[in-house]
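Note that one protein chain of the assembly has been removed; the remaining protein chains are unaltered in position.
== chain A ==
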Amino acid sequence: MRQRSLIAITAALTAGALTLTACGSRDDKDDGDEAGGGTTVVIGVDAPLTGELSALGLGIRNSVDLATKQANQKKYVDGVTFKIEALDDQGQPSSGQTNATKLVADKDVLGAVGPLNSSVAESMQKVFDDAKLVQVSPANTNPALTQGPDWNGGKKARPYKSYFRTATTDAIQGPFAAQYLYNKAKKKKVFVVDDKKTYGAGLAATFKDEFTKLGGKVVGTEHINPDTKDFGAVATKIRNSDADLVYYGGEYPQAGPLSKQMKQAGSKAPLVGGDGIYSADFIKLSGKQGVGDYATSVGQPVEELPSAKEFIANYKKAGFKEAYEAYGGYSYDSAWAIIEAVKKVVDDNDGKLPDDARAKVIDAMKDVSFDGVTGKVSFDEYGDATNKQLTVYQVKTTDPKSGWKPVESGTYTGTN
């Protein structure tokens, strides 16, 4: 008898723990839609909604949610009501693949926005492509996703026809940073660190190539383990390398502590990273040591674009708890690209969804072209955004909300 109650307690505790875990992946607000009747089209969202990168992920989810609400409000596609289905990938490729499978199984899903991480995208692409379901990422910047693994050797080949993105790639983000830092900020000796993930390692490599081509010197390289926060040993190596710049390929949960620890160790070099560190949380984590650090991010600052004013106002009005963060505008545009494609498919089929709607949406995607929050939204033959604007930001104050200030925007010019 006693034994049995013990087992019951164990089971109850384990079940409790699992239930709590499950809470994280449940979409907490799905308040139905006002427009009844007609067809429902679901736009899937895959992003890290919990965990370290959740700030960016929640911004993505909310922005897609906003796009569908606006489309419903305007009755943009006749007889079609849009809904979102947001799934949490926690930044893990395995979760991303599970989520992709789940979205594919739901017949109402005609497109998916996400994910945030390039490594997660790698695991999802084939699942979506097999099901002919279009995927538009607002944030993946690894060039191999659209141009194949040999993109750097000159042989570009698009691996999956169903994959599109509104963000520009690291093939220009890394070199853009290198040009700014070498020519304008006059930095000559760099220490390159990356987290060995698809995004981080790829970005660091493109930066390194361009920086050495310009005449800069790489005084050291290091790979870190993203599971840890202790970078003491690496920080010491950086200090002793006499670098005047540290390039970090990776994301803010590691970049923040790394910036703090390398400066505490006595290094004067600023840390530079890509869009993965361009987040309010970077400033929170790096504290006063982060002032002076740089990040590049895709596009122009959303706040400065006239096309974004309406988006920002609507986002505020919708009352989301979380900020739209670095990818809000891109997520909104990604969702709208899907909505536009669905509209074309419906219009071409006498106002009804055809049976092979998914495949038709992929076809329609190629010709999508409209003025979005982030500028002109359209895709080239690889599924990449044709908008190749980039901006360098610098941390000016320790205030997370307004610490990042744009220092230069432009389009990368040079050999690509």
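The rule is simple: a residue touches a chain if its C-beta (ideal position, glycine included) is under 8 Å from a C-beta of that chain, and two chains touch if they have at least 3 such contacts; residues count from 1.
Criterion: contacts and distances are computed from a predicted model.
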item	value
Undepicted complex member, UniProt protein name, chosen from "Branched-chain amino acid ABC transporter permease", "NADH-quinone oxidoreductase subunit N", "Anti-sigma factor" or "Aspartate carbamoyltransferase"	"Branched-chain amino acid ABC transporter permease"
Touch criterion as defined above, residue of A:145, A:243 or A:285 at the omitted chain	A:285
Among A:55, A:144 or A:295, residue touching the chain not depicted	A:55
Which residue of A:191, A:231, A:311 or A:404 touches the chain not shown here	A:231
Residues in chain A touching the chain absent from view	3, 5-7, 9-10, 13-14, 16-18, 20-21, 23-24, 50-55, 195-196, 222-225, 227-234, 236-237, 239-240, 253, 256-257, 260-261, 264-266, 281, 284-285, 287
